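First the structure, then my questions, so here it is.
Every protein chain except one is present and positioned as in the full complex.
A and B are the chain letters, set down in written order, and residue numbers restart from 1 in every chain.
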Amino acid sequence: MNKRILSRSPRNLLFFFQALGLLLLLIYKGKAIDKLTLATAGGLVLVIYLSNLLLTKITSGDNYIFLITTMLVSIGIIMIYRINEGLGIKQLLWISMGIVLFFLTYFILKKIRIWENLTYLYLIGAYLLFFVTFVFGDRRHGAINWINIGQFSFQPSEIIKILLIFILSSYYSNKDRWKEIKNSSYYLMGVIYSFIFLLFLQKDLGTALVFYAIFIAIQFIYEDDKKPILINIGLFVIFGLLGYSLFDHVKIRFQAWLNPWKYIERQGYQITQSLFAIAEGGFFGKGLGLGHPDFIPVVYTDFIFSAICEEMGIFTGIGIIMLFMIFVYRGFKIAISQDNKFYRILALGISILFGVQSFIILGGVIRMIPLTGLTLPFISYGGSSILSSFVALGILQICSEEIKSKEDLDEAGD
Amino acid sequence: MYNILAILFKYIFIIIIYLFIFSIIRLIYLDIKGMEGISFDDVAYLKLINRKDSLPFKIDEHYIIDKVLTLGRHGDNHIVVKDPYISKEHFQIVEDEGEYYLEDLESANGTYLNGDKIYDIVKLQDGDIIKAGQIEFLFVNRK
Partner (left out) sequence: MKQEIKRIILVLVGLCLAFISLIVYISFFQVFKATTVKNNSYNKRLWINEESILRGSFLDRNGKTLVYSEKKDSSYERHYLYGRLYSHIIGYSYREYGKAGLELQYNNQLLNISENAAINELKNLVSPTTEGNNIKITIDHELQTKARNLLKGKKGSIIAMNPVNGEVYAMVSLPDFDVNRIKEDWKTITERPDSPLINRATQGLYEPGSVFKVITTAAFLEDEDMDITYDCTGTANVGGYEFTDYNKKAHGSLDLKRALAESCNTYFTTKSVEVGKDLIGNTADKFMLNNKIPFDLPVKNSQFPYKGLLDKTELAAAAIGQGKVLVTPLNMAMVASGIANGGQVVKPILVKEVLSKDGKVLKTNTTEILSLATDPINANLIKEMMVEAVNSGTGTRARIKNVKVAGKTGTAETSSGKSHAWFIGFAPADEPKVAVAVVLEEENSTGGTAAAPMARDIMLHVINNINE
């Protein structure tokens, strides 16, 4: 009994947090808030609360990852709405759709279990998406990675990310079958490197880095032969150096990282504006609505963390980092307790995806590592980012449950 | 006026976020401790003798016996063991007037009590070792 009260408490805290945030925004924007927005926001608070409640009923797996995610989403939406109402409302819709997609993914994966053997399908899908990007792609912030369909635009690389994890999972969980093909590890490496190279051509360095990190981590865990791993690391170094000397945009980012103050007018402008914001915020922040997020470039997506630090303090910032850390920990715990190898690797891949992506962008905006443009999962504004993140979350949710093998299903049936 | 509120709220936000993190960590901690958190003072239970991570399937350290406890490969059992050496319904322990009885459910590979294969219902004593497939349990009665 005692335990049940406790398990409800973070959910209540989350609810409390959202309600207070809503109240404060209401006062901040004053009469400008219309009833529809208010209803949407109130609706979302309710939906999140109920989703968390519902999840404990329908899943036999993990209860924490969705809770953590909704906390991150709440912090993000409060900040985005405070900076720009229009985007805030759009983000509200994206999140609602994201939650729907989460449940949809969850149920589809629960009912259909054919995913282990579709390696070639994933491959074809990924290359097709790359092809589409190059043909119909649109350039934003220096990277060609957007596609416009009607008035909506989306980033195919967000979907390819998930396909990549499926490719790796289906390959390594069927390792024995692939052994029949000689040097299959190297073919896989070739495929992943072709992805990374294509991302490089799109100037999407951040995503390329995330792809590489997922690949090398999974390879490290599941490749028995050390040689491909060493070759992989060697290639990374070579391509890194090559990229640095051949591509100006790589060099610029590196210089801006080493000495942003020297190039403050140009290359270092973004990162220094971010540092100003974090420094101004101090430990507790200036207070919501009292900072100047409008001074920070690309504040809705890449630099949302700096704006949060300015107005809500680095204590909130550290809180976000800790939430991501707990999330990753839970993801790994899910993987370790999962008996089905395919789903175990899926869980690992998704946890590494969120962990690495958040680390790269967080480290970038605080100038611990060179800055590469990426969204902060669940917090940054953006339809593709939010939706794909929720799909990935749905997959992780399935992975946290006991997967009955085909044989078991048959047995249960008789 | 708004300023005062904003400054007040920023502290509240931080407190809530950290309470949230704290409560999640606490829940996870309780989760890990899991069965170990339950007191074994007044119950009868099975304790796993094998090292948990040496077994290639999912199993817990402790199982409390409440009236009846069944073990088998099928999902309806109290203890579900995904081991080919375990039958769908392997054995059960039944309580009757404060005493516990072990019964093999006609398993293919049999159930062993203190090294001897059993064929009938056997009364359990505190400290008995039950073996099925590669799993070994210690029977503990604290009643």
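The definition used in the following text is that a residue touches a chain if its C-beta (ideal position, glycine included) is under 8 Å from a C-beta of that chain, and two chains touch if they have at least 3 such contacts.
Not measured: the values here are computed from a predicted model.
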Quick one: which of A:Y222, A:W257, A:Y300 or A:F342 touches the chain that's been left out?
-> A:Y222
Across A:E85, A:E116, A:E280 or A:E402, the one contacting the chain not displayed is A:E280
Contact residue for the chain not shown (choose from A:L53, A:L128 or A:M368) | A:M368
Which one, A:M97, A:L201, A:V298 or A:I321, makes contact with the chain that was left out?
-> A:I321
Chain A residues touching the omitted chain (full complex) | 217, 220-222, 261, 264, 272, 275-276, 278-280, 282-283, 292, 295, 309, 314, 317-318, 321-322, 324-325, 328-329, 332, 335-336, 348, 352, 355-356, 359, 362-363, 366, 368
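Please note the rule applied: only the chains that are shown with their structure count from here on.
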Along chain B, where are the residues that touch chain A in the complex?
-> 2-3, 5-7, 9-14, 16-21, 23-28, 30, 57-58, 73-75, 82, 88
For chain A, which residues are in contact with chain B within the complex?
-> 3, 6-7, 9-10, 13-14, 16-17, 20-21, 24, 27-28, 64, 67-68, 71, 75, 284-290, 311-313, 315-316, 319, 322-323, 326, 329-330, 337, 339, 402, 404, 408, 411-412
